[in-house]
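All remarks here apply to the structure that follows.
Note that one protein chain is taken out, while the other chains of the complex remain in position.
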Amino acid sequence: MIRADAPAKLEGRIRFGTDRTRPGMLWAALVPAPVAHGRIRQLDLDPARRAPGVVAAIGAAEERALLPGRGAEATPIFPGEIRYRNQPIAAIAARSLEEARAAARAVRAEIEPLPLLADLDSVLPGWPEEGLPADAPINAHVRARHGDVEGEFARADRVRRDAFRTSGVAQVPLEPHACIAWIEGEVWHVLTSTQSPFGVREDAGELLGLPPERLVVEGSWVGGGFGGKVAALVEPYALLLAAASGAPVRLALTYREEFQLTRSTLPARVWIASAVRGGHLTARTVRLLLDTGGSLPGRDFATGYAIAFLLGPYRLDAFEVEGYAVRTHKPPFGSHRAPLAPQCTFAADGHTDALARDLGVDPVAFRRAHVWTAGDRTALGQEVGPFGAAAALDRARALQEEWRRSMPAGTGLGVGLGYWSTGTGAGGEVRLSLTPERLTIHEGEREIGSGSVVRGLVAMAERTLGLPADRIVLEYGDTATAPYDAGVFGSRTLGALGQAVGAAAHELTAELGRRLGAAGPARLGVEGDELWAAADGRRSPIAQLLTPGERDHGGLLRTGRHYGRSGAIDPARVHAGEFYAYHDFTASVHLAAVQVDRETGQVTVLRYAAIQDAGRVIDPPTFRAQVEGGVAMGLGTALTEEMLWGPDGRLENPGLLDYRVPTLLEIPPIEVIPLEGFPGAGPEGAKGVGEPPIIPVPAAVANAVADATGVRLYELPLTPERVARALMAR
Amino acid sequence: MGFELVAPRSPEEAFRLLEEGAGAASVLAGGTDLLFDLDRVTTAPRRVVSLRHLPWRGHAWQGDTLVVGSTEPLYELERDGSVAARLPGLHTAIRAVGSRALRHRATLGGNLARAAPASDLLPILLALDATVEIAGPAGTRRMELDRFLLASRTTALRPPELIRSVTVPAAPSVYLWQRVRPANDISQVGVAIAHPGPAVYRIAVGGIVPRPRRLPGAEAGLLSDPPPGPERVRAAEEAAREAPFPSDRRATEEHRRRVVRALVERGLVHLAGGAA
Partner (left out) sequence: MSGPDGSALVVNGRAHPIDGVPSHERLLDTLRGRLDLKGTKEGCRTGNCGACTVLVDGRSALSCLVLTHEVGDEPVTTIEGIAADPNGRRVQQAFLEEGALQCGYCTPGFVVALTGLLSESPGATAEELLTDLQGNLCRCTGYAAIVRAVRTLRAEGP
């Protein structure tokens, strides 16, 4: 099946956020803070205002003047305290991009430097061995436990303790953030490259103090998101500049800024201990320090969400998890394709793999013996539901034996087990309209590349209505005209909007059945140029089934909704902070074959297989593409990608030269194996697969390196230097 | 950042334009390195002198020596089978530079004049005993590459001098490198070995401070042809000892030493007819 957007993309006809313009448009540049922590004493924008071509120069004072009524001191867009290096302290709109950038360089700021919180090691060097200092910069604390933890460890016949470190990674969409803002009367508009127009409306509306009816967000085609475009980032600056200048303003990040400003996955330190008695994993304790950068207190979502991954998808008699979200002077922690799950799984699954080897047990069999199956509950007491891990592990074990026989000596094989659960959040809505010629899906999301919109929603309409794809069109609209949806993230699009398409289709066929005088729903079909409906042996062209009003105005309309979904955890197990319960537990079991150069430490991934619990595969090519793409991105996290910050809070590799995403040559052949039969709550039992395929990749690779060399790596990424050093230290 | 772009038709005109520019003029050959820099710095040259009209493109063999015009794109050498056959180390090193699209424009002269410390070409050209022909208002002079390279991003060129050509004697040779990401990355170290005659080995490394250099200590220990295992190991160990490797964000000194040791040994095995 050819994607509807493919021809235009192959011919260069698609217009992304960076491609869009408006008549009379000005160009914007941001003024970066020269320190990572400091207070702005004085900001002199006059040199910028006098520079050629400049129409508006704004900082905190202008923010206050343009947005009265939010409290005299509140300037959330240009705050007085700088929380990370390059945080915008002012913005310029000018007649050309060059003039805007030149003027941005002319801005003079007097800044009082404040003490810098650089990283986890310098902020909390002693924890967990030592207690937490009273003045520790903590954004959030989470703690949960259940069962007799101390007793299980005391009774254990084997205990293993490991400590892991992981690095910050960037999303690296090829298209940087880009938007155009303009004001029409009382209504502020922004056209932006986003995964969530409604999310941007919410975030930017909160920052600007604008109610939803005064802020309209329209999505453009998106040149990659990967979580980096779920929240507002550039839009508030552009909107303020548009208000200040009275003209449309385009703001696109430079690629350098894309690395410096985008909220992403930040470093973590992890400690895991497991207790085993009689070959059974009985208890696990977990500690997590997560760098949450300049996140504001109470704005941490990651710690309670991520810490559960460290327990693994295993039945445990007792557990304890405790974690802190630590404030440092970096941009705030943000979403990134299954944020922190690959890193936590690297730790948890590596620890489990090592534990099995300690016990002299096959690591796959050990996982298999403890992994959740339907009917089990998670450590936090949530019901698991249909979960394909055991079946996927069986498959992986067979494959591993096959590879072991066929691959050259010295090859290391590693299995990684990861899991995910989908958050459909606030749900979403679509409208279907049927005319004699076609079906139109009206919805609020733009395609970010995964195909979940252009293929997923269209495939759902094909399946539920029986119409061919060439008779189905998507109509996107903006937040003023399109039905609400939370956004394309969390592997939720097919589960939420796909269900909504199904619900609307159900209404539509029922209504057509009624109009045909039949007892049940109608089927749809095409003959020549015309659509028809049939039920109970009666058949009629759609044109004859529409009312005159429907014929003249938009066709037969039906709305479908999905109300979101979540699981429930046992509150008695939560002792501090917030934990989350999503739904549709989804297993990913990967098998990696590697070769390790024992002198240089270079790891080469020779071959890869990804077994993906899918519930039900709706569109095989889109499914396969998601898994392949997730594996490749995970290989970057595993082997080469690492954000490096200096002691002054400066990101030292804000570009593709030293932030190394995989090229075509680092990606091995990837075998994608769908596993059906463990249904989720998505349409026809489908589970979301946007994020799951990235999760077990670093674990699978590290386990394969351990298999090849006998040496386990405790820090991501597995650069040649880290591997060589570990091999030397043996 | 604005600048004036001029494209002189003769070397003499180029020298005059560069002299007028007095310190605020840059030379543009393929542009792949200069333009990479210009987008990032805030102090740009006021004048950029393009060499594209100078008659310095092309390459030719003069007996056993390859003469390469300074504005010859790297890809022209890459696609010439005689370069791969007679200067295999140089061919490998050229293929290691950036992407194909970059090599379509990047030039050999530009790579030498910009003298990046992590250049993949400098080690192999040092090992091959390349010489640089320098043209200036007072005429031309020749200089061994080892004398031409002064430090990171610093050469013996005296403005308004330009590199006119590079001369590379043919020799069995090999180039090996180490990177975090194998494809299209900056090399942490590069090891080049040329084997121009019986029991003669010339070894150079890149990725070190202040610039790529030969390793005479390691070379001196190679007395046999082919060197037996223990001799190779001693040379590799000496190579890892004698160069001043830096620690930076791409690799520590320790890792660079470890890798150079491995790559020197592999390079010698390769030249002795084994697999590298």
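We just call them A and B in the order they show up, numbering each chain from 1.
We adopt the following convention: a contact is a pair of C-beta atoms (placed from the backbone, for glycine too) under 8 Å apart; a residue touches a chain by one contact, two chains touch by 3 or more.
Everything quoted here is computed from the prediction, not taken from an experiment.
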Taking the complete complex into account, tell me which visible chains touch the one left out.
A, B
Among B:A101, B:A151, B:V200 or B:A220, the residue in touch with the chain that has been omitted:
B:A101
Residue, one of A:P32, A:G223 or A:G555, that touches the chain absent here
A:G223
Given that one chain is not shown, which residue among A:P248, A:G385, A:G451 or A:P720 touches it?
A:G451
Contact residue for the chain not shown (choose from A:G12, A:G278 or A:P408):
A:G12
The missing chain sits against chain B at residues 1-5, 7, 28, 31-32, 35-36, 38-40, 44, 48, 50, 52, 75, 98-102, 104-105, 183-184
Could you pull out which residues of chain A are in touch with the chain that's been left out?
2-3, 5-7, 9-16, 18-19, 172-175, 221-226, 254-255, 447-451, 621, 625, 628-633, 655-657, 661-665, 667, 669-670
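One rule holds in what follows: only the chains that are shown with their structure count from here on.
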Give, as an integer number of Å, the spacing between the C-alpha centres of chain B and chain A.
43
Which bits of chain B are touching chain A when the two form their complex?
2, 40, 42, 178-186, 188, 249-252, 254-255, 258-259, 261-263
Quick check on the complex: what are the chain A residues that touch chain B?
98, 105, 256, 599-602, 604, 639-640, 644, 652-653, 657-658, 660, 662-666, 719-721, 724-725, 728
